[in-house]
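Sending over a structure as C-alpha cells; questions will come in a sec.
One protein chain omitted, others in place.
Right, subunit A next:
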Amino acid sequence: MTDPLPSAGGHKSTTLQDFEADPRMWHYLPLHEALEQRVVPMTIIGNRLQVASATPDPDLAVLHRHFPALQIDVVIAPANEIDRVLAHAQGPDA
C-alpha cells in the first residue's frame, strides 16, 4: 500500500493496487455495508480508522453510529481498485 498523498480537492488519495484487506476489518464495517457504499476499511491505528472510498463523501452513518468516538479518515482510491478488493473479500462464489 502506498502512503496517501494530498490531492487537489483536500482529500488524500491512495492506491489499492497491492492492498490485501485484513478480514478482521470487516468487523468494523460489515461487507454488505462496504459494498453498498463502495468503500474499504483499511487500517485502524489508535482511534483513527482509515477508509478508502471512490467518492469524497461516502455515507458512513453505520460507522458513526456504532463507533461514535472513532475518528474516520476518508482517502480517495480508484473505483476499480476498490471493486477488486471488495470482490476478493466476497470470495470466489460472489
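FYI, a residue touches a chain if its C-beta (ideal position, glycine included) is under 8 Å from a C-beta of that chain, and two chains touch if they have at least 3 such contacts; residues count from 1.
In this text, contacts and distances are computed from a predicted model.
Choosing from "Succinate dehydrogenase", "F-type ATPase subunit b", "Glycosyl transferase" or "ABC alpha-glucoside transporter inner membrane subunit AglF", the protein name stored in UniProt for the chain missing from the display reads "Glycosyl transferase". Counting the whole complex, the residues of subunit A in touch with the unshown chain are 1, 18-20, 22, 24-30, 32-33, 43-45, 47, 62-63, 65-70.
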